[in-house]
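Excluded from the complex is one protein chain; the other protein chains are retained at their positions.
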Amino acid sequence: METVIELKGVVAVLGSFPALAGVSLSVQRGEILLLQGPNGAGKTSLLRVCAGLMPIERGTGSILGIDLATNRQDIRTRVGLLGHTNGLYLDLTVEQNIQFWASTVGASQEEVANAMSTMRVDGRLAKVKAGQLSAGQRRRTALASLIVRRAEIWLLDEPHAGLDAAGRDELDALLRNAVAAGATVVLASHESERAAGLATRTVTVDGGGAR
Amino acid sequence: MNSAVASPRGTGTRNTRILGILTIASMAFLALLGLVFSAEDRDQGSSVRIMYVHVPSIWVAYIAFGMTAACSAIYLSSRNRSLIWDRFAGAAGEIGVLFVAVSLVTGSLWGRLSWGTYWVWDARLTSTAFLFITYLGYLAVRRLGGTHRQRARRSAVLALLAILEIPLVHFSVRLWRSLHQEATVATGGTDVHMDGLMLFSLFFGLISFTLLFLWLVIHRQRSLALEDAMENRGLDAAIEARREEAVS
Partner (left out) sequence: MSTFEQRRRVAFAVARKDLTIEWNSRILVNQVAPFAAIIMVLFAFALDNEGILQRVAPGLVWLATLFSMLVVIQRTFAVESADGALDALRVAGVDPSAIFIGKSLALMVQLFALELLLVGTAVVLYGVEMSLVGFAEAIVTLLTATVGLACVGTLYGGLAAGARGRETLLPLLLLPVVAPVLIGATRATEAAFGSGGAQVSEGWPWILLLAVFAVIFAVVGSVAFGPLVDE
């Protein structure tokens, strides 16, 4: 088994607040890891640290064998994060948003079309501005643009939120496919029953630590 | 984590105390030189005495901003990125802003007495005002928050940008005012007739103010180190409190 995420005693701060107060976590390739815990437990910060977005203040960590302290930029090209925000441009249409993200990594038109049909944001929806979408539709668009970025580690913060029943099934299928293709998934979710069925392992995050 | 070089009582050591005493003594002597011993100027009368504060102030400001730039460059280029360089850069920046302000105020007072006006659109004056505002911006960016390393990197880059900007502003303001007369003592202008004692007083002023700058910058760096250390200690406590949330 290959370890893709390795954190040891990681402290990360928001301003002066220690969002993570010494997290140790190890994730193997091909896992679907579920992060559980109450609000404010540090799940989001943990995902952001793994994405190389939040600097670590103390402790050590490596993602895909790359050191978190020194080479965060290299990590970022290989992981995909879907946070609370969707990272969409609200004045662009669904298709323009996905096209933009595709062009940053040089994804083909075929990949764009596939991603859009996988997340069912093709057809009529493709021409709608992201600012006019419902919460669930925005989530789908964000997931579609995540697909074209071909991440090796998927870091998902409440991915089920706002999705309808069909959308959740599609998301689960999408994640299983991604894992089958060699990706690793870490997700934080309050939908414990649904997510637990999907996950291969569950970790409880609380008080800025992981158990 | 590295705890800062903090003595619990304050920021003074034996060496800084010696430096402080030297500074006070030379400042007192400078006051005597400037106010009592040195003569009035033939044309300007007593207003020339402002020079003994004005010129050393801008001198200190240049040293300070040079130090900010140098420490920022060292911080960015050094392997271990020691935060002491960031704190020295910040301390020097604060002191530089203070002394630019002093030189602007004393300069405009002097200008009122000898030119009859507080301000002229002279190239040197104008770019000094820009210097002041530029470093106010630098200090504002230092206070933006975030972790110490974020602060250090952001402000170091900005300090280097300022070094690039200042010659550009100065050059373009010079072009703008190219016909304007140079009217300063520091260039050895001929509108002030300086005798030996006046020159000595001016020179002594430079030395005293440099001592004052060194004393200030060392103490300020140490007090910034204490602030950082206090925040780190606060972080330790906060981490403990955070961990206890999980137990309950």
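Per-chain residue numbering starts at 1, and chain names A and B are given in the order in which the chains are listed.
Here is the rule we use: contacts are C-beta pairs under 8 Å (C-beta built on N, C-alpha and C of every residue); 3 or more make two chains touch, one makes a residue touch a chain.
Because the structure is predicted, anything quoted here is derived from the model rather than measured.
Participant: Sort by label and list the shown chains the missing chain touches.
Facilitator: Output: missing chain touches A, B.
Participant: Would you indicate which residue among B:S57, B:S114, B:T134 or B:S208 is in contact with the undisplayed chain?
Facilitator: B:T134
Participant: Looking at A:G80, A:P159 or A:G208, which residue reaches the missing chain?
Facilitator: A:G80
Participant: Just checking the interface: what residues of subunit A touch the absent partner chain?
Facilitator: Counting only subunit A, the missing chain is touched by 51-53, 55, 73-81, 83-93, 96, 100-101, 103-106, 129-130, 149.
Participant: What subunit B residues would touch the chain not displayed?
Facilitator: 130, 133-134, 136-137, 140-141, 144-146, 150, 153-154, 157-158, 160-161, 164-165, 168-169, 171-173, 175-176
Note that only the chains that are shown with their structure count from here on.
Participant: In whole angstrom, how far does the Cα centroid of subunit A sit from the Cα centroid of subunit B?
Facilitator: 47
Participant: Quick check on the complex: what are the subunit B residues that touch subunit A?
Facilitator: Residues of subunit B touching subunit A: 1, 145-147, 149-150, 231, 234-235, 238-240, 242-247.
Participant: Where on subunit A does subunit B make contact in their complex?
Facilitator: It comes out as residues 11, 13, 15-18, 21-22, 41, 55, 57-58, 206-209, 211.
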